[in-house]
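What you see is the complex with one protein chain gone and the rest in place.
Note that the chains are named A and B in the order they appear, and that numbering of residues resets to 1 at the start of each chain.
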Amino acid sequence: MSAENAAPKILVFSTDIISDPGIDQAGLLKLHYSPSVYTISLPCSSGIKPRWIMRAFEKGFDGVFIAADGHECSYSPKCSEYTNKIIEQTQEMMREKNINPKRIRMAALCSVCAESFVSHMGNFSKILAELGSIQSEISVSQ
Amino acid sequence: MSLDSTTYDALVIGGGIAGQESALNLAEMNYKVLLVEKDVSIGGKMIQLSKVFPTLDCAACITTPKMSETARHPNIRLLTNTDVNEIVKDNGLFHINLTVRPTYVHADLCTGCQLCEEVCPKVIEDKYNSNMVGQKAISIAFSLANPKMAAIDIEQCIKCKKCVKVCAPNAIDFDMQPQNLRVEAKSVVIATGFNLFDAKHKPQYGFGQYPNVINAMQMDRLIAPTRPYNSVLRPSDGKVPDNIAYVLCAGSRDSSIENAEACTNGCANNPICSQICCMYSIKQAQLLMGALPMADITIYYMDIRAFGKGYEEFYMQAKGMGVNFVKGKIAKITEKNDGSADLVLRYEDVTTGKLKEVKHDLVVLSVGVLSDSSITQTFTNQKVEIDNLGFIQSAHELVSPAKTSIEGVFVAGAASGPKDIPDSILSAGAAASEAAGYINNLSAN
Partner (left out) sequence: MKQRIGVYICHCGGNISDYVDVQQLGKLMAKEDGVVISKDVMFACSDSTQKEIEQDIKEKQLDAIVVASCSPKLHTHTFRGVAIRAGLNPYNYTQVNVREQCSWAHSDRPMDATIKAYGLIRAGINRVAHSEALESIEIEAQKAVAVIGAGIAGLRAALDLARMGNQVYLIEKEDKVGGRVLTAGKLFSSGENGKDVIEQLVRQIKQMTNIQLFTNATLGKVSGSVGNYYMDVNVNGELLKLHVGSVLVTTGFDFYSPGEGEYGFNMSDRVMSLQDFNMLVEGSNGQLMHNGQPVKTIAYIYCVGNRQSKGENKYCSRQCCTAAIHSSLNVHEKFKGVKAFHLYRDIRTYGKHELLYEESSRKGDIYIRFDEKEPPVVEIKNGKPFITVKDYLTSKKELTLDADLVVLVTGMVPRSDSTQISELLKIPIGNDKFFNEVHPKLKPVETVIKGIYIGGACQGPKNISESVQSALSGAAKINSISRKGSIKPEPIVARVDADICAWCNKCAEVCEFDAVKPIESSGKMIAEINISTCTGCGICAPVCPVNAIEIAYFTDNEIESMIDGFAEPADIAPREEVKETASTGQSKSLAGYPKIWRTIAGAMDDKTLTIPEIAGLVNISNHEATWNVMTMNRYGFIEAVGLNDDETHYNYKLKR
């Protein structure tokens, strides 16, 4: 049996110290969210390379969510600004490939923001479901 | 360091933010530290808070990494649920007698899965949430606890042992006994923090009598992401409050408490200012404006003491957001007798000189900081001096603020007087610096 649930596949980039613990909290409290959500944790959201996000789309992810630290980032006060720039840059690349720029999203998440993470996943899943599978926009390699 | 070594460079008493910070500073200097905390988890008051002024960052995001750094630092041995019984200074060395109280759960086996908590049928008060909700007799103290392990409140446990059956790693052990330890340390840092004023001792405010008169710690819990009600509701009936009052200086700047001698811990005439209440109230007001956009928030104050770095700006921001600041001292709070559980506040409006009465549906008492000097009694052959208010007396406040009356004993955080988090952290750094200089000279001589 292979993955049959048609829920949109989401890749989350989280941060080691702040937002990933928040996502852990959601599990701890058994606040359920879509099992098609996968997470990669990094030191800082401003270190995400657009090519990684593009890779995710090429590999069949329907959306990419960046769980940033916002003003709690311990590396740079301009973190949100930098992360936003990365998103804009990626959206540029997405447009070139006819990928809907709405497939990428960012929100600041703190280390106890369990509920907020779950509701973000719910909302984002809804948006992505409306957009349809990524395969409707590009061909996906495996 | 062998963790069961019995000689340490420093004993740090209290695992709040100040104690953690002192312990970490010393450990980073390669000194061996024993950190003793009386509760089942370190974290102190700060881990209970929502967001913290003046930067409004989430308290948990700042404390939890520090807590885990403290718990796993190779130079720190952490003992929780532990009492300090006696400290004797002899020949320049402190001889310390400790008791580790049983939690009835083996820390090294418990995985923090909370299955026991699920099956436990005994519901008790949740102290961490100021009893606004219940918890089980076997519980992890709170979701961010460190060490993250269950503990049994043995007094309330009904010994049904359902938990024993579900615990896969067999971590639960009802035969666990108190453990006595004797250790030595070259220096001691007292970081035992403070007590909150128990507002029952101002009966005219009705705390403990009217469910919708709560204290500020309860409000910090209500707005924290790990909050008990999942949203800000008032305790009397789960209503979403829309007209909240803050009463500043509740139990501070006040020498009018009747019969102050007769009551122990938690009530006293407290002439000083608690230094944190103005700011935490402004913080909560800002957070409430976000959580309840429709609510009116009024802060009744004597002076707004927004003195620290960025604080005045924070105060101005709250004014700009529409928080209502009224200068006036609340004389009395009564509950309306129409069944609404709303409250009536009587106060003198100083700008007009008139007595006024106003209605609010939730009242927060911004309770103050009282000293907790009980630790000084454990020093049996020398005396740690305290000031008139019971705070640890600094031996030379201006030049060596962390020194106490005993050479080799230092003080950090709110144990020496009211302090907010940034000040507590700075004082903890100073205590570490002075202790390190002292230890270094011991070995040099």
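One rule holds for everything that comes next: a contact is a pair of C-beta atoms (placed from the backbone, for glycine too) under 8 Å apart; a residue touches a chain by one contact, two chains touch by 3 or more.
This structure is a prediction, so every number in the text was calculated from the model and none was measured.
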(request) Write down which of B:92, B:121 or B:290 is the residue touching the left-out chain. (result) B:121
(request) By the contact definition given up top, give the residues of subunit A that touch the hidden chain. (result) 1-3, 5, 11, 20-21, 23-28, 30-33, 35-36, 38-44, 46-52, 55-56, 59-61, 74-76, 78-79, 82, 86, 89, 142
(message) Tell me which stretches of subunit B touch the chain missing from the display.
(response) 25, 28-30, 52, 54-55, 57, 62, 68, 72, 111, 113, 115, 118, 121, 123, 132-136, 148, 160, 162, 168-169, 211, 228-231, 233, 235-240, 253, 271-275, 303-313, 316, 327, 341, 350-353, 387, 389, 391, 394, 396-402, 417-419, 421-423, 425-430, 432-434, 436-438, 440-441, 444
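Convention: only the chains that are shown with their structure count from here on.
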(message) I'd like the Å distance between the centres of subunit A and subunit B, where a centre is the mean of that chain's Cα atoms.
(response) 37
(request) Provide the residue numbers of subunit A that touch subunit B in the complex, in ascending order. (result) 17-18, 21, 25, 28-29, 71-72, 110-116
(request) Can you check the complex and tell me which residues of subunit B touch subunit A? (result) 55, 57-58, 60-61, 64-65, 143-144, 224-226, 230
